[in-house]
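Working notes, structure below.
For chain A:
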Amino acid sequence: MDVIKVAFFVLVFPGFLFQFMMAAVLEWMDRKLYARMQNRVGPLYTGQGGFLQPVADLVKLFAKEDLTPYAADKLMFALMPLVSLAAVCASGLLVPLWVIQPYTSFPGDIIVDAYLLAIPSFALFLAGWFSSSPFSLIGASRVLTQMFAYEVPFFLALLTPAVIAGSWQIATIMAFPWWEGPWWSVLLRAIGQTMALGVAITCLQAKLERVPFDIPEAETEVVAGPLTEYSGKKYGIFRLQKNILMYTGAALVAAVFLPSFPMVKLFGEFAGPVFAGLWLLVKTLFVVGILSVIRASFGRIRIDQIVVFSWKYLAPLSLLQFLVVLVLKAQGVVHP
Partner candidate 1 sequence: MSKIGAFIPEMLRNLTKKPATRMYPFEAVAVPEGYRGVPRFVYEKCVGCQLCVKDCTAEAIEIVQVTEPAPPPPAEGEAAPKVPKKWRMVLYVDRCIHCARCAEVCARNAIDMDERFELAGFDHESLKETTGPESK
Partner candidate 2 sequence: MNIADYPKAIQEAFPGKEVVQTRPRRFWIDLQPEELRGAVQVVKEKFGIFHLSTICGEDMRDHILANYFFGGKVCITLRVHMDHKNPTVPTLADLIPGAIPYERELRDMFGVDPVGNPDPRRATLPEDWPAGVYPLRKDCRPPRAGEPWPTVEVKTDEKA
């Protein structure tokens, strides 16, 4: 019985099938918002309001011819899409859709999640490196350079709520009663959290390689960067991986930074987890909406500019808010 439960957990909910659905929904929402902000209509004809367009795109890609370059390392070239997909799907399992999740919720899962989210970038780098084309090589080196720029601020930002809650478990961080304590302590915590949220969302945008940080895949400069040689199924898997990454990354940010409510206490044993899950999804949509606005309002910056931006502004900012939180903690105002 347990095997079936685990299989359901991994493959259906909140595993692959659910993540696939969320990826499709979020991509549709992102594309629609992006289009409307540019005064266009966006996807329109597949399903109601183009709702099925992401799925249709994926089906089309899977039906297309799959080419492997002659000079590429065949094994790594084929393996990298799967590795990155596996990593993001695993990280999706860690997102607590209800309060305490069986099998995957354990103390320290936020660290594991952060590392799992870093694997796709490495996979992308290796994919570009082993496809042996000049554009792929440039793209691969850009992936790595960019990763050094955003990864450290992202980790520092994720630490803030963990330090406030005094736990390395996402579910515990979510359950932290943020409304308790004197008003100024709540306010200070909120300021620290907001700064961390800004840093985290910026870094998430860089992790997802979207404008203004789509430097590795800059279409007009290096064709598609590391993915230049990919086509058909392998490219489809990379695309799917990117969309699932958008869901898991946004869900992680939404879970640890945006306020949660004790749903179980409010709505009871049965309805509580359902409401908790729905609330998390609403927060995820909100984060993706912000990501879309960022994507629409900026141009792409250069690789040297993102390194400068990240180490001049993002890293000091994340250090600063971390310091604020540590001081608050030492003064004993964090724990009510």
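Per the selection procedure, all candidates are chains of the complex that A comes from, given by their letters.
In the analysis below, a residue touches a chain if its C-beta (ideal position, glycine included) is under 8 Å from a C-beta of that chain, and two chains touch if they have at least 3 such contacts; residues count from 1.
Given the structure is predicted, the values throughout are model-derived calculations rather than measurements.
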Identity of the candidate that touches chain A (this complex; choices 1 or 2): 1
Chain A residues touching candidate 1 - in the complex, by the definition given at the top: 33, 35-41, 293, 296-298
